[in-house]
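For reference, the structure is listed below as structure tokens.
Other chains dropped; remaining ones untouched in position.
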Amino acid sequence: MLTGLLLFGLVGMPPLWSGSVIAQDGAAAAGAASTADEAGLIETVAAAEATEAEVVTFDAADSAYTINTLIMFICAVLVLFMQAGFAMVEVGLNSAKNTVNILAKNVMDLAVGVILFLFIGFALMYPGDSWLVDGYLGEPTSFVVRDNPDAPGDYSSSADFLFQVAFAATAATIVSGAVAGRMKFGAYLVYSAVLTGLIYPISGSWKWGGGFLDDMGFQDFAGSVVVHAVGGFAGLAGAIVLGPRLGRFTADGKSIPLPGHNIAFAALGVFILWIGWYGFNPGSQLTYAGAANAEATTYIALTTTLAASAGAIAALLTAWALFSKPDLTMALNGVLGGLVAITANCDRVAQWEALVIGAAGGALVVLGILMLDKLKIDDPVGAWPVHGLCGVWGGVATGIFGDLPDGIESVGGFIAVQSIATVIICAWAFFTMLGVFLALKAFGVLRVSAEEEQAGLDISEHGMHAYPSDGVSGGAIA
Amino acid sequence: MKLIIAIIQPSKLESVKEALTEVEVFRLTVMDCQGFGRQRGQTGLYRGHEFSVNLLRKVQLQIAVNEEFVKPTVDAIVAGGRSGGEGEIGDGKIFVLPMDDCVRIRTGERGNEAI
């Protein structure tokens, strides 16, 4: 009997999921296994050498690692799907003549972002113990280091990279909307590389890499500030340096709206972004195994949903009150504003607080759009109101409503910390990117000529129409 | 032979077509167009930002007719195209152009027969 139990401890448990490395490709299993080999993840051996209690612990870790890794992977896929959402929103809210250009920017900032984050950004953002300037600047290294087999950690570093690079790509692509319709494609590629390779990961490291803002007690669960405000303020810098699109403001300063050419695309994009946000926020729990984590993950999804809904309603009502028509584009931006605002605090607010935060985000978006209009800054899709302004609101709202983190005693203190850190990050993003855009401008490579802009970036930058007509396409389209 | 060009409200297309059918004008060509005229009523709203819509959606009809059909055709368009009893700004215009010849591609027929 006792022997049986021993067997159970020493032999019975270890095969928990052991060996079953199969793969579509029967033979490739060997390959995968050899991978596992390299990684030294052979539990049986490890188990046999361990004491009973350790064996069990190891298996528990293995099981948690599995769940965490796989769910993080799924969340990363959802966040990557947001790229499609951003592309559709931006396409829909801009002129038909700039469609190809916007799509090219969105595809390429993801591709370029992945490469830059692989070679430098990921290490800069998560320096671990390797700081060049402690708490401020990480040491750059390249490639994803695969897991140490003896201590697999909480989740695979590959899943982590995917999840994080999707965030970096989000920050980058936000800017695309703000500079649409007038920026040279080459300049955009340069901007995009700088943002995902340097600007975003450096400020990111201050918080998520465990840098000085993290030490201050700053809280930003999934990146209202670290991701969205960075993108929003970088976009603002771009919109200012570029100046408005031709015809956007008359000589005597009147604002002329240039309506988006396909609101159905814009709405589809917002639905996709809403869906993708279920990877963004709940995924940021990072560990999902165990009841406490699983519950927290889904509670985060709940607050996220509530804020999005409240944002939509608040933006629609605000617009309805102000302009006497229920403006759909405002409701769409309101959804996004609510989502951005809850992103920092989705883990630490009550349900009614989520409603308040989201509703305020929705209303702020409308006001932010009007404000930019007054300031004669041309941000075609409302990137700053949505991501910049609501990002800031999300950061501050965390202080106002969020449960106090360890080490901070008062709500006032929490608000102060949140506000200071938010200002620091926004200023960093704004001023560094202002420099980049001004440099591009100085080199004369920032903005297309008036003629090219009038003709549309599609034909002038890419030689292609997004929706060629009959004639242009030689009668192929009837 | 005349070519009658009428610019009407898109929403009046059906009633104009009906009115034309009543006077036995069955053939016409329709095109989308935008009009810029005295009408300024329509306000668009985009991103919480009202604006007076500058060029308005209109529909253009082109109808080739023989002389005796000019008056009934014009009257039918006026009847079918006017908004309410009194008409509204933006209801449009009718232009009557002289036409030298008309050819039916199918048969090669010419002149009044081909209309």
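A few remarks follow.
Labels for the chains are A and B, by order of writing; each one numbers its residues from 1.
Throughout what follows, contacts are C-beta pairs under 8 Å (C-beta built on N, C-alpha and C of every residue); 3 or more make two chains touch, one makes a residue touch a chain.
These numbers come from a predicted model, not from an experiment.
Taken over the entire complex, each labelled chain kind is present as follows: A x3, B x3.
We take it that only the chains that are shown with their structure count from here on.
Computed from the mean C-alpha positions, the centre of subunit A lies at a distance of 52 Å from the centre of subunit B.
Residue ranges on subunit A touching subunit B, taken from their complex, read 255-257, 259-260, 319, 322-323, 325, 327, 329-330, 333, 366, 369-370, 373, 382.
Residues 44-51 of subunit B are the ones that touch subunit A when the two sit in their complex.
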